[in-house]
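The structure that follows is given in the form of structure tokens.
With one protein chain removed, the remaining protein chains of the complex are shown where they sit.
Our next item is subunit A:
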């Protein structure tokens, strides 16, 4: 397969013909990581990766962050990647180390996050013998990664590692796993710099077709009720894409909505932003999606959380779909103009075309559209009433709002991660993001336990920033061991738990769809989070009523070290607005007054 000689059987410390010192495979790996600009590796040691840990020990260029569970290593690397735009790097041992990483890999796959995960493997001669801690890691992770490799020959090592980074970060980004048999990391291996030759078979297209963009812009010029529907692809494309999006939205005057993954690409506090769309999106975003005549999807993939009932999704619109991944085009929704390429490049080209095409947009129609949108806005679908009596129960939305407002008062650069559940949706609705890369959440996979390790990754990448995990009490217990990592590296992460003593999102569905039979969704036997924090060398704080909330948030924000803030919130709160499964965007539930009207179809009941 490759002309490089097989160096497996060379003796260690033998000298290569050129006279260079022969490096071990582990040393070659680290050298390639340095070439690739890697500064941090999140990992956990074990027998099969000991040679790599030994090489790490003897160098200073790469920092290793010891997590407490391999799943957390991947989530930390994901957040590192998402908050910096670099590739996140993970190192785990064979067998259980690799299997523990699988959830994180699938999470990164679903959200298109560039991660390279190195797993140890038993030596090549032992593969297939059920050796100790052997697992078919490439077999297990094949559908969990964008691509994976089992390196069988030392001569392939450097090339494969370079290639893994290229594949993880280019095209539609994603996780790549490289399985490294122990004999290859112990034995000698040839170092190679990154090749400049294009990959023989993998050639993602990034530069859009001008003609497709021109057709898209022509439709936009003729629109009477246009809407931008933006997604995580813009964040992935880099800050330039978000900056360009801002220009495009302003120059067109069009309204803009975003998916969960895209929040922050366009400032969520901007007047032209309608809020998030989809299952827990705003009334105005969903009705605009339903009623628009030209829908411009940018780096978004028509996920089922966004579309609701498909045959009723944006029924009268001319659809433009910009995506880097050809397989997303016409996958869920048939579109009129597909534009393949990097979202940032497409947006920049749209700006050029908008200026170049001489048609005058119908500003009267647009003004009328905005009037309609403002009327929908008048419904105030995210509104809630908080009883401000000091002893009143805290509503979770209020807790998020206050957290946002008080965090803004600090003026600090703020990164927010979340777990999965109601609190995640409240965070998406009530925390505001005016810049990209500040919002770290598990969208596609919806992985409980994502937020705390993600906060670790973000804080490692941005040591001086304010990093908050907006958590639920159930989710946070899924990776609570990361309080150990936080303690070890003195990370000033703030774990802000909206404690409703329920798996609230499960409870909500049980209330609305299963006759309020709360089967196994009560968070029984919860720990005392304050004492838990203290046992992990962090500060624990608690707010049990509205009167205590602001003081606790202020104290948390003022605390130089890690904090666990246990915020008791209303147990029976449901997350609104909501499009029940199988319903259309114009069949939203706005609040509990309408719960009686929930009529989920038989098909809807089968949907997740």
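Note that in this section contacts are C-beta pairs under 8 Å (C-beta built on N, C-alpha and C of every residue); 3 or more make two chains touch, one makes a residue touch a chain; residues count from 1.
Throughout what follows, contacts and distances are computed from a predicted model.
Within the choices "Iron-regulated ABC transporter ATPase subunit SufC", "Pyruvate dehydrogenase E1 component subunit alpha", "Branched-chain amino acid transport system ATP-binding protein" or "Acetolactate synthase small subunit", the name that UniProt assigns to the complex's undisplayed chain is "Acetolactate synthase small subunit". Interface note: of A:113, A:227 or A:329, the residue touching the hidden chain in the full complex is A:329. Although one chain is not drawn, the whole complex shows that of A:125, A:143, A:193 or A:390 it is A:143 that touches it. Touching the omitted chain from subunit A are residues 1, 138-139, 142-143, 146-147, 150, 152, 167, 199-202, 310-311, 313, 325-327, 329-334.
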